[in-house]
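Heads up, the thing below is written out as structure tokens.
One protein chain omitted, others in place.
Labels A and B are assigned to the chains in the order they are written; within every chain, residues are numbered from 1.
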Amino acid sequence: MFMDWESLLGEPTSQDMMRWYQVQRLQERYVSVLDTGRLEEWPELFTEDCVYEMVPREKVDHVLRGGVIRCFGRSMLRDHIASLRTARACEPHTFRHITSGLEITQVDADADTIDTESNYVVVQTLADGESRVYQAGRYLDRVVRTVDGWRYQRKLAVYDTSRLQISSVSPI
Amino acid sequence: MFMDWESLLGEPTSQDMMRWYQVQRLQERYVSVLDTGRLEEWPELFTEDCVYEMVPREKVDHVLRGGVIRCFGRSMLRDHIASLRTARACEPHTFRHITSGLEITQVDADADTIDTESNYVVVQTLADGESRVYQAGRYLDRVVRTVDGWRYQRKLAVYDTSRLQISSVSPI
Partner (left out) sequence: MFMDWESLLGEPTSQDMMRWYQVQRLQERYVSVLDTGRLEEWPELFTEDCVYEMVPREKVDHVLRGGVIRCFGRSMLRDHIASLRTARACEPHTFRHITSGLEITQVDADADTIDTESNYVVVQTLADGESRVYQAGRYLDRVVRTVDGWRYQRKLAVYDTSRLQISSVSPI
């Protein structure tokens, strides 16, 4: 069974609600892992054959996107974190992800995948103690049910903010 | 059956949760439609006889509110979008709505309406690539069950931020 965005407009069922909650919970874990600095757990939220990209909004429709980060597979995510841990030269900072409006845009019940979109705003606090909007954007995600629970098969962070600092190599 | 704010304080039932989810889902669609520029779909989220207003916080209790936008009925919403599309003279920008704390304040089971309040913050990114808090405020909404699903019968965007730019004629 396949449901697209339009067929998802009607009266929701408790099955719809459970589906939404499962993706919501994965997103909460994702945010928690990044914002509390448990970066080594970040790759575990993806499938083995995942794609993770961070691209500016104006390039999202290009074939060659040329995003800031582009990772294929979980091992590449692990390498990215490992290099962050060794090379960390940027100013110490704290991130707080705020996500909103997790919308289910497509459900493929045979493949056990759910496509979602949601807004995000990341607030950064630097050593000076000031908090500012660091990045705003939209997640375009595909999650899949695995034997270990729901995981990201594809995660695309499309950012509006083009002022990107060195610290932007941190995953968002 | 009519339940006000106080009677909604106790132990929630699964029916309460489903009600909350239905309104939450409408709000997600609302945000998605505005932030991805699908403005023509915005009036479809309201009832035919709807009221949409955007008013500053200090005027919310006035009889003559004098808000920035005041639309009666879905056709007036369509006119508003049409005029935005033709007259769009302001600087290109991106909006990201973040909503939080969707609270159900009243349920009228006979009329099939639910009153809710929620906070919102809109982050704007201009052509310079900087993201800033554009507007903060609170939605005061009444949703109603129709044959096509839940729709807004009344939506009031009460904003705190008084610095409003030309682009503020965009619905929030």
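Criterion: a contact is a pair of C-beta atoms (placed from the backbone, for glycine too) under 8 Å apart; a residue touches a chain by one contact, two chains touch by 3 or more.
Predicted, not measured: the structure shown is a model, and the values here were computed from it.
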Given A:60, A:76, A:123 or A:169, the one touching the chain that is not displayed: A:123
Touch list for subunit B against the chain that is not drawn: 9-12, 14, 16-17, 20, 57, 98, 100-103, 117, 119-121, 133-138, 160-163
Contact footprint on subunit A, counting only the chain that is left out: 14, 17-18, 21-22, 25, 27-29, 31-32, 35-36, 94, 96-100, 121, 123, 125, 128-133, 148-149
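Keep this in mind: only the chains that are shown with their structure count from here on.
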Interchain centroid distance [CA atoms averaged], subunit A/subunit B, Å: 26
